[in-house]
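Below is one structure, written out as C-alpha cells; the observations come after it.
The complex appears here minus one protein chain, its other protein chains still in place.
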Amino acid sequence: MQRRDWFSFGSFFYWLLVLFLYLPILLLLVFSFNDSESLRFPLQGFTTRWYSEMLVTSGLIDAAKNSIVVGLLSSLVATALGTMAAIAIIRFNFIGRTAFLAVSALPLVIPSVVIGVALLILYRLVFNVELSLWTVGLAHVVINIPIVMLIVAARLAGFPDNLEEAAMDLGTSYWGAQLRVTLPISFPALVAAFLTAFTTSFDEYAMSVFVIGTDATLPVYIFSLLRFPRRLPIVVALGAIIMAASVLIIVFAERLRRVGSEQ
Amino acid sequence: MENRSRVAVLISPSAVFLVVLFLIPLGIMALYSFRAGAFGPESQVFTLDHYREFSRNATFHRLLGRSAWLSFRVSLLAILLAYPVAYFLVFRTGESRLFLLTVIIVPAWVSYLLRVLSWKVILGGNGVLASFLEWIGFQPGGPILIYSPEAVIVTLVYVWIPFVALPIFAALERIDRSLLEAAADLGCGRFEAFLRVTLPLSLPGIVAGFLFVFIPTVGEYVTPALVGGPDGIMFGNLIFSQFLRGLNWPLGSLMSLAMLVLILVPLFLVGRFVRLSDLAGI
Partner (left out) sequence: MRAYRRVTLVWMSILMPLVLALVLVACGSGGGAGDEPETETETSVDEPAATAEEEAAEPETADTSAEEEAAMPEEPLLVLEWSGYTAPEVPEMFGPFTEKYTATLEEVVEYNLFADDAEAYTKMQTNVGADLVHPCHSWWGLYVEAGLVQPLDTSRLSNWSGLHPELAALGEFNGEQYFVPWDWGYETILVRTDLVENVPESWADVWDEEYAGHVVPWDSAESNFIMAGLSIGITDPVNATPEQDEQIKQRLLDLKPSILTYWVDYTEAYDLPQTGDAWVLTNVWPDAYGFLLSEGYEVAYVNPTEKRLGWVCGYGISSDSTNLDLAYEYLDAAIAPDSMAALANTYWYGAANTEALPMIDEFAVEFMELDQMDTLFERTYFPEPISEEKRQIMVSIWDEVKAAP
C-alpha cells in the first residue's frame, strides 16, 4: 500500500526541484513574447512577431523536423540493441562479458567532439559515403547504446529469470519468452532508456556537426545562428513551442496510460 | 550450447556497431596522435613531438586535474539532489510515478544551449537575480555568480539532474518491498531501514548515475565557454580548441587519450575492489 504524501517533505522537495528545472524554461517562454532582440530585463512589451517569423524560417522548421526523425529512429534502434545487449549481460555469463561491458561503456567516456571527427574520417576517407542524416543517425545510435544498456541492465538485474523459465517450461520459445515476459516487465526501464536516448540525440551538437550533410539538425542550426543575435528570439520561440509540445505529449501519454491500466 | 547462440544473437548487432563505428574510428584517431599534422603531406610524417610537447606542459596537466575535480563536484551535487526526488517518486507517489518522472525529464528536451543561455539571463548583471537583490536593497558590486567555476557547476547540475534521476529511479523501483516490510517487522525504524536496506540496494543506480554524469562532464566545453569566465575553463575547451580551431588533430587526439586515461584509471581501480558487474547492478 503506497501512502500518498502530497504535503510531505518529499513532495515539497519534488515541487521545488520542478520549479528549479522549469524556471529557466518559463523565462524562455516570457522572452518569446518580448518585443526586443536581446534576452534581458527589463521587458519591452508584448509581441507575437517572433512566432510568425519563426514559421517562415524554413531552415529552422526543417532542422526541427530532422531532429525529431533522427531522434526517434536512432533511439528506437539504440533501445532495441541496448536492450538485447543488456539481456545478454545480465542473464548469461559468457567469455568476454567484462570486455564487452567495458567496450560498450566507452562511448560515454570519449568526448563527442572526438567521436565526431573520428567518424567523419571513417565516413569520408575510408568508406567514401556521402554525409547525410543517416550518418548522423548512426552516430547517435553508437553513443546511445551504452546509455540504454546501463538503464535496462539495472532494471533487469532486479528480477530473477524464473518467470522466463516458467514461460519456456510452458512451451514458449526462448525468444517468445523474452517478448512476452521480459520486455513487458522491464517496460518502464525501456521507456526511461528510450526517453534518455531521444533526449541525448535531440540535443546532440558536438558530434553531429561533423557528420552532418546538407540537412541540419536543430542544435546544429541553433548554434550556427548564434552569429546573428538578432535572430535569437526566433529560436527562443521554437524552444517555447517544443516545451509546450512535450507537455502535451506527456499529458496525452498519461491519459493513455490511465486508460490502459483501468482493467 | 544454445546459450552461446542466444548470446551471439543478442550482442552481435551492438558489437558490430561498436566495432565498426566506434573502435575502428577511435583506433584511427589514436594513430593520429603520432602524425605531424592533420592534412596534407604533414599527415604522413610519424613523430613523437606532440607527446613531448604535452608532457612538458604543466598548465595543461593542472587544467585536467581541475576539470576532474569540478566534474566530481557536479556529479556529487546532482546525486544529492536527484536521490530524494527519485525516492519520493518511487515510494510515495504510486501509479503516477512514471508521469511525474517524465515531468522531470521534459525540460531536458528543450535545447541545451537555450537552457544555458537562460541561466546567463538569470545570473547576469541585469538578470533576474540581480534585479531581485537590488529590489530588496542589496547592491551587488558586479555580476553575481556568473563567469565563474561556480556558475559552471550550478548550470551543469541543472542540466544533469534529469539524467541522474533516471538510473536511481530504475534502481529504487526494483527493490523488493517485502524486504522493507521485513526490516520493519524486525524493529528497524524508517530511517534505519533506509540506511540498511534501501540505500545499499540502490547503490548500483547511484554509481551508474554518478558515472553517467562524471565521465562526460570532464570533457564538457559548452557551458564553461558560456558562463565560466576566465577561471571556468575546462579541459574539454582545450580539446575543442585544438581540433576545431587549431586544426591540430594530433595534439587533440593526444589530449583525448590523456583524458581517457585519467578516467579509466580510477574506473580500473574501482574494478579491483568492486566487480564491474556489481556497478551495473547485476
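Here the chain labels run A and B in written order, and each chain numbers its own residues starting at 1.
FYI, contacts are C-beta pairs under 8 Å (C-beta built on N, C-alpha and C of every residue); 3 or more make two chains touch, one makes a residue touch a chain.
None of these values were measured; they are calculated from a predicted model.
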{"item": "Selected residue (touches chain absent from view) among A:Ser11, A:Thr47 or A:Ser132", "value": "A:Ser132"}
{"item": "Hidden-chain contact residue, picked from the options B:Tyr147, B:Phe169 or B:Phe210", "value": "B:Tyr147"}
{"item": "Of A:Ile25, A:Leu101 or A:Val141, the residue in touch with the unshown chain", "value": "A:Val141"}
{"item": "Contacting the left-out chain in the complete assembly, out of B:Leu76, B:Leu179, B:Leu244 or B:Leu262", "value": "B:Leu244"}
{"item": "Absent-chain interface as seen on chain B, which is shown", "value": "12-13, 16-17, 20-21, 37-40, 42, 57, 59-60, 62-63, 66, 117, 124-126, 142-143, 146-147, 225-226, 228-231, 233, 237-238, 241-242, 244-248, 251"}
{"item": "Contact set of chain A toward the excluded chain (per top definition)", "value": "37-40, 57-59, 62, 65-66, 68-69, 72-73, 75-77, 80-81, 117, 120-121, 123-125, 127, 129-135, 138, 141, 180, 183-184, 187, 190-191, 209-210, 212-216, 220-221, 223-232, 256-257, 260-261, 263"}
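In this text, only the chains that are shown with their structure count from here on.
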{"item": "Centre-to-centre distance between chain B and chain A (centres being mean Cα positions), rounded to whole Å", "value": "16"}
{"item": "Interfacial residue positions of chain B with respect to chain A in the complex", "value": "2-4, 6-7, 9-11, 13-15, 17-18, 21-26, 28-29, 81, 84-85, 87-89, 91-96, 98-115, 117-122, 124, 126-128, 131, 158, 161-163, 166-167, 169-171, 173-175, 204-205, 208, 211-212, 215-216, 219, 221-222, 236, 239-240, 243-244, 249, 252-253, 256, 259-260, 263-264, 276-277, 280-282"}
{"item": "Touching residues on chain A, where the partner in the complex is chain B", "value": "2-5, 8, 10-11, 13-14, 17-18, 20-25, 27-28, 31, 39-41, 80-82, 84-85, 87-90, 92, 94, 97-98, 100-104, 106-115, 117-119, 121-122, 126, 138-139, 141-142, 145, 147, 149-151, 153-155, 157-159, 174, 188-189, 191-192, 195-196, 198-199, 202-203, 205-206, 218-219, 222-223, 226, 235-236, 239, 242-243, 246-247, 250, 253-254, 257, 261"}
